[in-house]
Structure formats: structure tokens, C-alpha cells
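Missing here: one protein chain of the complex. Every other protein chain is in place.
Read from first to last, the chains carry the letters A and B; within each, the first residue is number 1.
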Amino acid sequence: MEPVPSREIADMAGAAALPRKNGELVFDEAWQGRIFGMTVAMSHEASFEWREFQAQLIAEIAHAEREGESTSYYERWLHAFERLLADKGLLDAGALAERTRDFESGRRDDVF
Amino acid sequence: MSGTHNDHGHPHEHGHHHREPESTLSLRVRALESLLVEKKLVASDAVDRIVSAYEQDIGPHNGAKVVARAWVDPRYRERLLADGSAAIEELGFGGVDLQVVANAPGVHNLVVCTLCSCYPHALIGLPPVWYKSFEYRSRAVREPRVVLREFGVDLPETTEIRIWDSSAELRYLVLPERPTGTEQLGEAELAKLVTRDAMIGVALVKPPASAPR
Partner (left out) sequence: MNGIHDMGGMHGFGRVNREENEPVFHARWEGRVMGISRACSVQKIFNIDESRHAIERMEPVEYLRSSYYERWLDRNVRLLVEKGVITREELERRMAQLAAGTDPAPPHSDPKLADRMMQVTQERTPYRQPGPAPRFANGDRVLTRHDAPVGHTRLPRYARGKPGVIVRVHGTFIFPDTNAHGQGEQPHALYSVRFDGAVLWGVSAEPRAPVHVDLWERYLEPAAPTRSTR
């Protein structure tokens, strides 16, 4: 199921603009498409307003630019998403770290 | 300070007008800075530094050095006309995608940005108010000869006036003609003759008063 981005999402400009090639959205790796989809889906489910995520994304990009970080657009998107979920109490940082270790160690294989 | 007490919507002695009183503008900007500092998106010392750079370090004197070098060194002049950005980097300048256009007998160049105020500010500093004015932006493209006359530049009818409307991210710098009688001057003295107006194209470079005729 592909979430359809609203105008609000598609029209973000500045550095927050979704990477495109000839107008088409670009995901260099599969995880980027997954995080994009997750963020859009959650905003549709009203876990947060798109504007809240956008502000978080802008702050994340601004921080990365100040620090001269070479992180990619979707790496910054991921950080912004994690930060937003933590701020909203929707995700516990400890739980995320533990689940990450589960996947890294091979103890877990499936998303569900 | 500005010497005028009536600053709501009336032209100032400095030739521009505001829609709001200065005091409101000043307060709004302080508030904006304060909010952005609080959100850590702006630091006041960073703003101080860039303001100071444009007030003191970055100005027409930098462009004048480029012009003077082109006058004394014909091969530098060729490089400057071929690739302005690379040539100014040789002299330690940068920050602008530069196109240099040379005046010559029968050819005079004039630079404008009709759509906003694009200008080679990294090389010659922030533009003067008149360059950004509606008067200049609207008239320079259509009646350049009349505008130049208002600036005190009277060109022969046979001179072609090339107007450059800076509509993209290239920025234009006029390479004025070297005035006669300056053969004895060194590069630093030549640079002193070159004005901002000459590099925009609304003035010619005058020889020094003491130059032989």
C-alpha cells in the first residue's frame, strides 16, 4: 500500500524538499521509502500534524548544516522522525535501542 | 541618526520609504532574532559577524583590485573575461558566479536586476539603495541612455549600450575602460580610481586630477 502524499507534503520547499529527479520522488535505498511511508501514514492517522514533522525536519537539517554533517536527506528525516515520536511520547528511546540491537544481532528477523 | 522625524510612509532623505514606522520595524526584528535565538536557529554573534563583514571588509574596493589587475595584466584580463569566478579566486575573492563584461570604444555595459536586486555582493559589497529602487529596475532596461545621462554619463549616439538583466544566479561586473593618462600609475593607485558605480556601469572611471592630458 503506497500512501499518497498530500499537497502539503509534496510542496515542501527549501532543503526540506523531497529529493526528486525530473520531478519524480527518489529513494536511493529501500529503507528511505519505508521511512517516508511510515511518516506519511502516521500523519494521516493523526499521530501528529504534518507541520509538526516539517518543523522537526527543518530543525534537524539546520542542525546538520551548522555542524557541517554529510548526512543524507533521509538520514536527517529519520532523526527528525525519531525525535518527534520521542517528544510525543509515542516511542521510547530505550525500546528503540533494544529493538535495533535485536535486529543487528540476528535475534530478531521479522518486523512483527 | 537619519535626521528625519517623519518616517511613516514618506520618502526619506535617503530616497526610500517604509510602510511601517522605524520603531515598529526595529522591535519586530529584535523579536524575530530573539525567537530564533531561543530556538537555536540564530546566534547573535553570528549575525554580528556577517553584518560587520559587509560594513567593513566586503565592499567595492575588492572589485576595484580585480579591475586594476585586469588593466595592468592583459593575460589576467583574458582569464577574467573567460571565467570570472576562477579569476577572482586568484586574488583571494569568491562567493559569486561572476560574468565580467568589458567596456570598449563603442561599447558600454550596464547591469540591472529588474525582478529583484541581484548583484555581485560577495565581491563588491551590498548594493546601494538606488540599484534596488523601482526607478532603476524599471527604467534601466528600456531607456538606458536617459538613465545614464541622469547619472552624468553622456555617451555618443553610436555607442552600443549592452544591458544585462541579472535574472539567474550569474552576477555581472563591468570592466570599465582604463582612463587615459594613467600609464604611470601602479596597480594600487589604479584601484583607487575604480568606483562602485563604474563596476555597475553608471559611471566611467575618471583619470586622477593630476594626470597629464
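Basically, contacts are C-beta pairs under 8 Å (C-beta built on N, C-alpha and C of every residue); 3 or more make two chains touch, one makes a residue touch a chain.
In this text, all values refer to a predicted model and were calculated from it rather than measured experimentally.
Asker: Of the listed residues B:Leu27, B:Val72 or B:Ala188, which contacts the missing chain in the full complex?
Answerer: In the full complex, the listed residue that touches the missing chain is B:Leu27.
Asker: In the complete assembly, which of B:Leu41, B:Val72 or B:Ala104 touches the absent chain?
Answerer: Among B:Leu41, B:Val72 or B:Ala104, only B:Leu41 touches the chain that is not shown.
Asker: In the whole complex, what residues of chain A lie against the chain that is missing from view?
Answerer: Residues in contact with the chain left out: 10-23, 51-52, 54-55, 58-59, 61-63, 65-68.
Asker: May I ask you to list the residues on chain B that touch the chain which is not drawn?
Answerer: Chain B touches the missing chain through residues 1-2, 9, 11-20, 22, 25-51, 53-55, 58-59, 85, 94-97, 114-117, 122, 125-126, 128-130, 132-139, 141-147, 150-151, 157-170.
Just so we're on the same page, only the chains that are shown with their structure count from here on.
Asker: In whole angstrom, what separates the CA-based centres of chain A and chain B?
Answerer: The mean C-alpha positions of chain A and chain B differ by 43 Å.
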